[in-house]
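With one protein chain removed, the remaining protein chains of the complex are shown where they sit.
Letters A and B name the chains as they come in the text, with residue numbers starting at 1 for each one.
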Amino acid sequence: MTLDLARTVVGSELSERSLRGFVLGLPGVDAVGLEQRAAGLATRSIKTSSKKRALDTIVSLIDLTTLEGADTPGKVRSLVAKAVLPDPSDPSCPQVAAVCVYGDLAHVAVEALGAHHTASGGSIAVAAVATAFPSGRASMGVKLADTADAVAAGADEIDMVIDRGAFLSGRYGEVFDEIVAVKEACRRPDGTSAHLKVILETGELATYDNVRRASWLAILAGADFIKTSTGKVSPAATLPVTLLMLEVVRDWHRLTGELVGVKPAGGIRSSKDAVRYLVTVAETAGERWLDPHLFRFGASSLLNDVLLQRQKLATGHYSGADYVTID
Amino acid sequence: MTFLDYAPAPESRAILDLKPSYGLFIDGEFVDGHGEGFHTISPASEEAIAEIAAGDEHDVDLAVRAARRAYERVWSRMSGSDRGKYLFRIARLVQERARELAVAESLDNGKPIKESRDVDVPLVAAWFFYYAGWADKLDHAGLGPAPRALGVAGQIIPWNFPLLMLAWKIAPALAAGNTVVLKPAETTPLTALLFAEIVQQAGLPAGVVNIVTGAGETGRMLVNHPDVDKVAFTGSTAVGREIARAIAGTHKKVTLELGGKAANIVFDDAPIDQAIEGIVNGIFFNQGHVCCAGSRLLVQESVHEEVVDRLKARLSTLRLGDPLDKNTDIGAINSAEQLQRIRQLSDIGEAEGAERWSAECAIPDRGFWFAPTIFDNVSTSSRIAREEIFGPVLSVLTFRTPDEAIAKANNTPYGLSAGIWTDKGSRILAVADRLRAGVVWANTFNRFDPASPFGGYKESGYGREGGRHGLAAYLAPPAATPRRTAAGAERSIASRSASGGLENETSRADARTTISETPSADTDTRREGVTATRASRSSSKSASKKGSAK
Partner (left out) sequence: MTRLAVPKTYKLFIGGAFPRSESGRSYEILGADGAFLANAAKASRKDARDAVLAARKAVAGWAGATAYNRGQVLYRVAELLEGRRAQFIEEVRASEGLSEPDAAAQVDEAIDTWVWYAGWADKYAQVAGNANPVAGPYFNISVPEPTGVVAVIAPQGTSSLLGLVAVVAPAIVTGNAVVVVADERHPLSAISLAEVLATSDVPGGVVNVLTGSAAELAPWLAAHADVNALDLTGASELDWIDLQISAAETLKRVLPPAGGELDVRSLERITAFVETKTVWHTKSMR
């Protein structure tokens, strides 16, 4: 079904040639202008009641993440506990949107979440990275198995990486086909599907024109979300890149009426930064996107900074690192 | 309540320590004016901010005399490096008092604080910093070694960028060794008076900078004062024309930065999202109170609808309101008079058949406001496509080919600025070549820098401000000295040897000839006579001259 839409938008059968023509025909991006617009949005001053609202919104949009070689079941359980109860001193604090882990630990997250898991009527999802994250350098079979494994282990969302090698050598159809295949691998036996977030790894794509092209390819191939980065490559998420991806989902929505989400990940550590992203979302794609179904922050240390700021707003004085929990 | 209803985030006015009234700044001190004082008001609330003195003919004369004294006794004798150090001091003082100046500017002018804070005031400091470094390097200004200062500069600035225009005028004038008498606009004198305090803090010798507030009449007196050597004016073409007439026959050098009706040309391969931002910045920056505003959008027909749709969506996110709120994008119109003009021309645009669209926004009860407005399907003959509106009003026209775009862009008596949006580099350069405009922004708009010359073609004025050209506008070539008389030179031909850095000639070409004008004594007498009687002549006669000349 999704590919029917892609065919309509591209205006022909989907082939290496037609996709290439489509992405290379997209309007260019002037980097300086894009960065200036992002800098302009970053000057918005969000104070008092708006700030309180913004901080709660940020918490509810976080994919609380641990993606280390040293991850253990214990670490994941600790992360889940934080996701469920971010601020033990303030029960009014919202829960995060999801926890994001490697695929082999997805089942640990599911178990630890228990009733808080979306599958059990809760509100926290389990996201697993797949497709030979973070490099994506593995055969198609391995990537699909990686994906299917994570879905079988209970992952609600799959964060896949695109094949940057294929993209940078101009094999756009190959990138497209792989996303389509992974999307297929997200399907569960009952016919439902895990949501697919497609990581572009914008730091490796290097140019904004490439980011725009990759965003369109991913959306045409059926991505539910387009995501900036793995967090393993610098630069990870930046405000201009996120702005650009928001412009793409906005344009896609205008064109087709379909909604696709955006997830900046990596490098967003302060509340101040995160508020700038909220402003950018609201003023570019629209307020409708300030919803876990359409926007996420891939982050770990961001949560505690937001909690410190929430405490400052609640008490009127500045808080300290020992007044929030580590996970 | 939605997230986009950002809570108020006003910049504090507590940083300001304004006096209830301000005098004229003459010879290093604030003194009473002899004209009828007036109040400067906040255009966002119509509240009076302070009482301002008005300079009359006597005050202008005092100021010019003070400037002349300072020029002859102090400033022209001071080393370039010391003049530069004073300018560096001023740059630093502006940086130190940046927030205060920004708040005062937004209060008095009505522009959003984010602009006065992030654009105007930082550029003011940059302007002084840039020209400070020139003060001891005048040999490299392009006029040959040891160029001369002109003397006393009379400077008249507009209300759209009050402090920035002051910096554009004062920084190069002082660096070149001139002293100045500056008249701020009637509706926005506040920051110039705060600048006078900065001049005091910098310890600048008395009389080097004089500030005489008042209305147009005060400016006229300054232009016509016989002891002014240089007139620098930024403002309307009508007044610029009057000044050009008034200085005719005098020794006064003049720089005029006048009106504009810039074309912002969007080709179908433009980086579309950045072009939209550029269009918005081009016409809605500073409420469109910008002489170089991109007030005519020339969009290729094939992307016309898309561009207009995106533009409307983008305009809907602009926030109009309290200039001191950090989230305000569109501030107040500077005066009731200007608002009247914008309304009038907009009504004409509508009557002439253009499609009017305004962003929906709540207009405050008090103050002067105008919602961001687009006129679509404007014809080239419409008044809103030809006259400078100087407000947040964009006229949209279409074109089919690059040649047509250029023809339409140039089809105006103005020639200040233009914009080009396309991904095609060679087209940018070719179009830029053929646009008759002093500043061309390609894939950007409304950028300013002290190193970058700014100024117009045709009726947008003459002379450049900024960069080396802006410095040269306050200098004269070294005093001419006879270089060599060639043997056999006859009565009307006096050969002189070439000198200066530019020539490298053979001995034959070395004989550089000058032609004497025949009755030179007569000519000189006549010019001096004109200078002396200029003040009385220009005001009455220039008007009648206009009629007879046509």
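Here, a residue touches a chain if its C-beta (ideal position, glycine included) is under 8 Å from a C-beta of that chain, and two chains touch if they have at least 3 such contacts.
Everything numeric in this text was worked out from a predicted model, so none of it was measured.
Visitor: For the chain left off this view, which of B:9, B:166 or B:244 is in contact with it?
Guide: B:244
Visitor: In the whole complex, not just what's shown, which of B:80, B:142, B:216 or B:364 touches the removed chain?
Guide: In the complete complex, the chain left out is touched by residue B:142.
Visitor: Pick from A:120, A:192, A:207 or A:301: which residue touches the chain that isn't shown?
Guide: Spelled out, the listed residue whose C-beta touches the missing chain is A:207.
Visitor: Across the whole complex, list the residues on chain B that are touched by the chain not included here.
Guide: Within chain B, the residues touching the omitted chain are 126, 142, 237, 240-241, 244-245, 248-249, 256, 258, 413, 415, 428, 432-433, 435-444, 447, 449, 451-455, 457-462, 464, 467-469, 477, 480, 488, 490, 492-494, 498, 502-503, 505, 508-509, 511-520, 523-524, 527, 530, 542, 545-546, 549-550.
Visitor: Could you please point out the chain A residues that touch the chain left off the display?
Guide: Considering the whole complex, chain A reaches the absent chain at 30-33, 35, 206-208.
Here is the rule we use: only the chains that are shown with their structure count from here on.
Visitor: From the mean C-alpha coordinate of chain A to that of chain B, what's the distance rounded to whole Å?
Guide: Spacing between the chain centres: roughly 48 Å.
Visitor: Which bits of chain B are touching chain A when the two form their complex?
Guide: Result: residues 1-9, 114, 118, 269-274, 277-278, 317, 326-327, 423, 443-444 of chain B touch chain A.
Visitor: Show which residues of chain A lie in contact with chain B when the two form their complex.
Guide: The contact residues of chain A facing chain B are 27-30, 32-34, 36-37, 43-51, 53-54, 57, 244, 247, 278, 282-283, 287, 290.
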